[in-house]
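This report concerns only the one structure given below.
Yeah, one chain of the complex is gone here, protein chain that is, but the others are all in their spots.
Take a look at subunit A:
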């Protein structure tokens, strides 16, 4: 709960961390909670897991109140906490075996460990593991009981590209096996790659939801949303040239024009280049991305 800052928990009680979150997750689908740090993602998960109790509203986990979850209900739910919750002095495989022993028919520990590449560092204590190795161990602990529902809080945090691929493949297989996967991330790319359904959280509210396709569908223009080009830095592109579009120069020499782009805008821009002797070294056009949706929403709430 550290990352909630001023809206965070006080004395273990929630002080309006969440105010108007409404979501549900289906089996056989990856539901992603997307939001900046402090948006309320972890608190939402903790309410759903029963680690925190919501002051108001209704929370149901497999039809039951998660705060009063019976051991049988907990056995159907796998949890990977943001900071892992792993004891530093224990060896990874010893922990995984111990967690497995809480279930009647756990997954074969060795196969799971092999799948997640835990064997390579199974003999050292957890405090010596890297962030990515801990993430994989925490994921194994969440899956070892054959859950029907898995909560993964920031599963890709600290992963190198190879571990990320392993973890993402696994998440895709969990979905294919009919599990309900609920994960949080502040990385748009994660959501774009994994999500069947996305909820965007902002200041403790769900501000947008839908499939990635729904959210990125551009009703304004013909599918194009962003034009990026590279040339000499410090170009004085006049704002009145494309008044309905946002212009920026995120890096020197790289220009981004965002908005409802029309063929006429492209013509105007190319005309300006010609008139000013500007030769772009690269031009890309991209459809509206989840990032645009996210920026739109954040921008709106800031204004």
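Everything below uses one rule, namely that contacts are C-beta pairs under 8 Å (C-beta built on N, C-alpha and C of every residue); 3 or more make two chains touch, one makes a residue touch a chain; residues count from 1.
One rule holds for everything that comes next: contacts and distances are computed from a predicted model.
Hidden from the displayed complex is a chain whose UniProt protein name, among "ABC transporter permease", "3-oxoacyl-[acyl-carrier-protein] synthase-1", "Monovalent cation/H(+) antiporter subunit G" or "Anti-sigma regulatory factor", is "ABC transporter permease". For the chain left out of this panel, the touching residue among A:56, A:111, A:236 or A:275 is A:111. Considering A:21, A:34 or A:99, the position touching the chain not shown turns out to be A:99 (whole complex).
Listed for subunit A, the residues touching the missing chain in the whole complex are 1, 12, 27, 49-51, 69, 71-72, 74-79, 81, 83-90, 98-99, 101-105, 107-108, 111-112, 115, 138, 141, 143, 145-148, 170, 173-174, 176-179.
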